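With one protein chain withheld, the remaining protein chains of the complex are depicted in position.
Let's turn to subunit A:
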């Protein structure tokens, strides 16, 4: 469950480039580790995010975790369906469960390729 058209972070976020903008979400592995999600707090459209800095919080039945920004950028849109249905992230982390759309202003070079991320997941599951 590691799509090969995305870029990844070491903290289990994914980023999908779509022209000038990019979608951000959390990976299948991350949602599986968290368990059933109960609440997702996201930045607001208009906010700026900074690579490696906290941009939101995900609560599951057993934990609360921070979501980190994969790159610098401006938040254009948030997935409003998550407010009432956070389980979309569990069901479809790379599709309906996307978190925010941004306009990246920073470099994407530091992000992991699908194969690098696959290695990371493997090392974390060992």
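In this text, a contact is a pair of C-beta atoms (placed from the backbone, for glycine too) under 8 Å apart; a residue touches a chain by one contact, two chains touch by 3 or more; residues count from 1.
Simple rule for what comes next: contacts and distances are computed from a predicted model.
Of the names listed as "Multiple sugar transport system substrate-binding protein", "Probable glycine dehydrogenase (decarboxylating) subunit 1", "G-D-S-L family lipolytic protein" or "Peptide ABC transporter permease", the one that matches the UniProt record for the absent chain is "Probable glycine dehydrogenase (decarboxylating) subunit 1". Only one residue from A:9, A:31 or A:60 touches the chain missing from this view: A:60. Although one chain is not displayed, subunit A still touches it through residues 38-39, 41, 57, 59-60, 62-64, 66.
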